[in-house]
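First the structure, then my questions, so here it is.
Apart from one protein chain that is not included, each protein chain of the complex appears where it belongs.
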Amino acid sequence: MWLRNCWYVIAWDREIPAVSDDRIFTRTVLNEPIVVYRKADGGLVAMEDRCCHRHAPLSKGRKEGDCIRCGYHGLKFDAAGVCVEAPGIANVPAKARVRTYPVVEKNRWIFVWMGDEARAHLSLLPDNFSCDHPEWRYRPGYMRYDTPWLLIADNLLDFSHLSYVHEKTLGGSTKIAQAAAAIEELGGPGPKGLRITRRVPDVPPSSLHKMVRTFNGNVDRWFVYDFVLPGTLLMHSGGRPCEDAPDDMSRAVQLHSCQTLTPETDGSTHYFFQNSHRAGDGDETTTESIYQGLIDAFEEDKEVISAQYETIKRDPNRPMLPLAIDAGLARFRRLVEREVVAERAAHDATAPDPSRQLA
Amino acid sequence: MWLRNCWYVIAWDREIPAVSDDRIFTRTVLNEPIVVYRKADGGLVAMEDRCCHRHAPLSKGRKEGDCIRCGYHGLKFDAAGVCVEAPGIANVPAKARVRTYPVVEKNRWIFVWMGDEARAHLSLLPDNFSCDHPEWRYRPGYMRYDTPWLLIADNLLDFSHLSYVHEKTLGGSTKIAQAAAAIEELGGPGPKGLRITRRVPDVPPSSLHKMVRTFNGNVDRWFVYDFVLPGTLLMHSGGRPCEDAPDDMSRAVQLHSCQTLTPETDGSTHYFFQNSHRAGDGDETTTESIYQGLIDAFEEDKEVISAQYETIKRDPNRPMLPLAIDAGLARFRRLVEREVVAERAAHDATAPDPSRQLA
Partner (left out) sequence: MWLRNCWYVIAWDREIPAVSDDRIFTRTVLNEPIVVYRKADGGLVAMEDRCCHRHAPLSKGRKEGDCIRCGYHGLKFDAAGVCVEAPGIANVPAKARVRTYPVVEKNRWIFVWMGDEARAHLSLLPDNFSCDHPEWRYRPGYMRYDTPWLLIADNLLDFSHLSYVHEKTLGGSTKIAQAAAAIEELGGPGPKGLRITRRVPDVPPSSLHKMVRTFNGNVDRWFVYDFVLPGTLLMHSGGRPCEDAPDDMSRAVQLHSCQTLTPETDGSTHYFFQNSHRAGDGDETTTESIYQGLIDAFEEDKEVISAQYETIKRDPNRPMLPLAIDAGLARFRRLVEREVVAERAAHDATAPDPSRQLA
């Protein structure tokens, strides 16, 4: 289950080869293989990675200026997906074209729009500001899961797991699980979602905090994040010595994290993430340490979520047991279901192009 | 196809970590993942390896005294499967519990009962005496097959294969295949099954016999075994110099073997086995040689059965050709089918708990 009328991150900007580079980037989103390349003017093209002729992947072909040529029979497509040359064919049929996708770059994330082009509004992009901001520093991260995206979203929507999955890394205290999270629905013009706030007073600093500063005692920790459609986490978190006033950030660690889930197929997911620290706090070693700490923790998540998925697959219809701590994930799942239903209804009402069916 | 109201071997006793050991044993039986651990009093717990909350495997969590705590969100379950703590949850719902299974230990085999608890009678355990008897010695064996259990049961129910599959190991003579087996249905209070008797006069001793004693000439061989539900072989076998009287065991080799099949999934099987020799015959080297000889022979079985299964999968509906030598396996398969039908009927008659459906 996934939405189509959304911006999905397909890559970090640095993953797309330069204009002068012969390699062609390809990645599958919502079960559709997509090539992304840069035109001479630096603009991006996102095109289905499937020649309309015999379905060979275009990524096995070659770039020719702003065009791409299939490596099987030589059909050449321009940046709009129109076939402009077919060797041995006098009259290229007008139907010879490959689907292109709206594609935008915002703060180093490359987004593709997988649904109805008419609905592709930039206002639906997430505010991933810390991915490109002079006051913040990070190293970009990527992992691939052989797991459906919603199980990973569940994980990000309930931080009580920090006490157990990340006992020795991001977590460090059972108080995180015990602290109740406040959940509110986001209003505003941006993508729909939830704001989740969790404050954990008087606990030891986490391993990430200690990479940025030295603390002599306990800290008050906070996690304030928006989790927005299609599956993006935007989080302010940090720790402040307990004795400091709530508005005194002079000795606090402040972090901002952007993480997003892009379904590859029904059973696999792309995960793009970063956790930024303030540019004034620490140097490159700090950035690198935080990145490594994040990787260690996310490997812990991956291990438990992958094991959970294996267990679910043995008996997929067995009901789970809803608990109060599931409020965030339950509300987000309801939001996704509601939006999927609305999207299908809108789609059915508008004489759909069958090649863009909702999956 | 498998029965539920049976004791299945899930492990050799030595596979279950000691109370002081942090590791958690898990194995899948009838497609259900199950953890087995010891309580402080040494008693055993068998519990479904699936947290009732979000289905993470409990084996990825940790033991806390006689309890087990899920490693995802920290739910803690006592030895009866009742959730006694759920971090962040004020009132743990009564439905928060994990299935436990009747579990018993008998002669070093750990058995779980996979069906209706009310029917879990100890009288249905097999008589695997030689697994723990001062007069017998063996080394425990285990193999895993990517093959349905019934194909392996077929193999154990027709020893004519010894002449061909084990020509150079357990077999050694085409006379084994030529000797007719007597088959009778077992009565008595224990598990249902068949007794199969095969006597093979005047043949060379097998490779196992020669590990125990030196023979100057041919022997009379015998194989007398019970094959009982759900899939356990209990066998007296041996060889005696032809010139000795039938009741003279002074120069005979006497062996007792216990072997059992536990379905892991529809297409895979756990195989636990041992072949004991008399404690007075030989030393540790003898025990080890017999074990290695058994492994060599059972690898021969696995090769032919795995190849057979690959061929069957290419054309699963192709009928086999019943022959007289299949009498044992045919009768056992009919017994299993009859019992499965009876079990389903009894189950349907008693307002079933849908979580314990017959598969």
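Read from first to last, the chains carry the letters A and B; within each, the first residue is number 1.
Here is the rule we use: contacts are C-beta pairs under 8 Å (C-beta built on N, C-alpha and C of every residue); 3 or more make two chains touch, one makes a residue touch a chain.
Note that the structure is a prediction, hence the values are computed from the model and not measured.
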{"item": "Contact residue for the chain not shown (choose from A:I16, A:A96 or A:L233)", "value": "A:A96"}
{"item": "Of B:A177, B:V224, B:I295 or B:V340, the one touching the omitted chain in the full complex", "value": "B:A177"}
{"item": "Option from A:V19, A:A56, A:V224 or A:I295 whose C-beta touches the chain left out", "value": "A:A56"}
{"item": "Chain B, residues in touch with the chain not shown (by the definition above)", "value": "154, 158, 160-161, 163-165, 174, 177-180, 303-304, 307-308, 310-312, 314-315, 318, 320-321, 323-326"}
{"item": "Interface with the undisplayed chain - residues on chain A", "value": "28, 31-33, 49-50, 52-57, 60-61, 69-74, 86-90, 93, 95-96, 355"}
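Following the convention adopted for this analysis, only the chains that are shown with their structure count from here on.
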{"item": "Chain A-chain B separation of Cα centroids, rounded to whole Å", "value": "48"}
